[in-house]
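I have a structure I would like to understand better, so I am pasting it below and will then ask my questions one at a time.
A single protein chain has been omitted from the complex, and every remaining protein chain is retained in its original position.
Coming up: chain A.
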């Protein structure tokens, strides 16, 4: 098995040698990844048009975000991977500084301070940390023998815990967890023993009660309770989940048709164009549509893992794995929460939900993936 896996980069690089670099390769673009992204973003805009109540303005706005995202991706793909590796820790220090600044002078939104206002441009430092934290952990571990030893592991945990804690006090539990996960994925891909992983899981389960009692704010507890029993508060917190489940369920296999979803078109579905947009897709395109989107996501994920497998450096591998898994977490948490499997946390459906920040971060991540993919090719030149 491992032999087979090791064969792959060799055969790929072998073919790369024989041919001159294509246009795509010259611009460090991973064609399968790009094509998948284009399909998903196009589908996203289609659903958004319906979810926004057929508001072309919202679609154009989101299209502009995508444009910015693709440019960011293109630029990121041009940067040599070693630069990312070297800049990582400096980004990290800068990011920590920004997070502290947010906690002190940030702009509030819905009871949480997440934004920094820089000359009229609102900016969410925690979003950037989704890339910077794994970069830093990967930078730290790339210098060391893998799998990492225990003391290095502790250092990694410290790197992860500091920004996570700063985001948690904003408070933004969802993002804090996502950032912690993105860092931990690096550690996972670095190959720490399964005993650590299971040990950590057992510890997490055991600490659930004290965290519930002392760690979570009331609204956070409420979200979890609401997920467990949405009927308990039909018109309050449970409303979102009941309506999204109704939207999805009433879509059936075929869906009600584009622009014909009654739940979303008649405003029963809250946040229909942002976090709950999968419910619009489920209602209007049915289970078929859900399977198609999920298939596209799965192909994206597999391509990400594939790029990791082909990477030459440990840094590239760990980053590719972490970025791919983080992308997966977005998908899993969002689709799970809208379907009532997970508590409602503010996680958008990647590349489909309306919103600029997450698009730019995600596309920057894909740019990084392309840089990893390009590194493998440039090295082989």
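Things to note:
Note that in this section contacts are C-beta pairs under 8 Å (C-beta built on N, C-alpha and C of every residue); 3 or more make two chains touch, one makes a residue touch a chain; residues count from 1.
Convention: contacts and distances are computed from a predicted model.
The listed options are "Glutathione S-transferase family protein", "Fumarate reductase/succinate dehydrogenase flavoprotein subunit", "Peptidoglycan D,D-transpeptidase MrdA" or "ABC transporter permease", and the UniProt record of the chain not shown names that protein "Peptidoglycan D,D-transpeptidase MrdA". Across A:47, A:156, A:189 or A:345, the single residue that touches the chain missing here is A:189. By the touch criterion stated above, the residues of chain A touching the omitted chain are 1-2, 5-6, 144-147, 188-191, 234-235, 243, 245-253, 262-263, 266-268, 282-283, 286-287, 290-291, 294, 297-298, 301-302, 305, 308-309, 314, 317-318, 321, 324-325, 328, 331-332, 335-336, 339-341.
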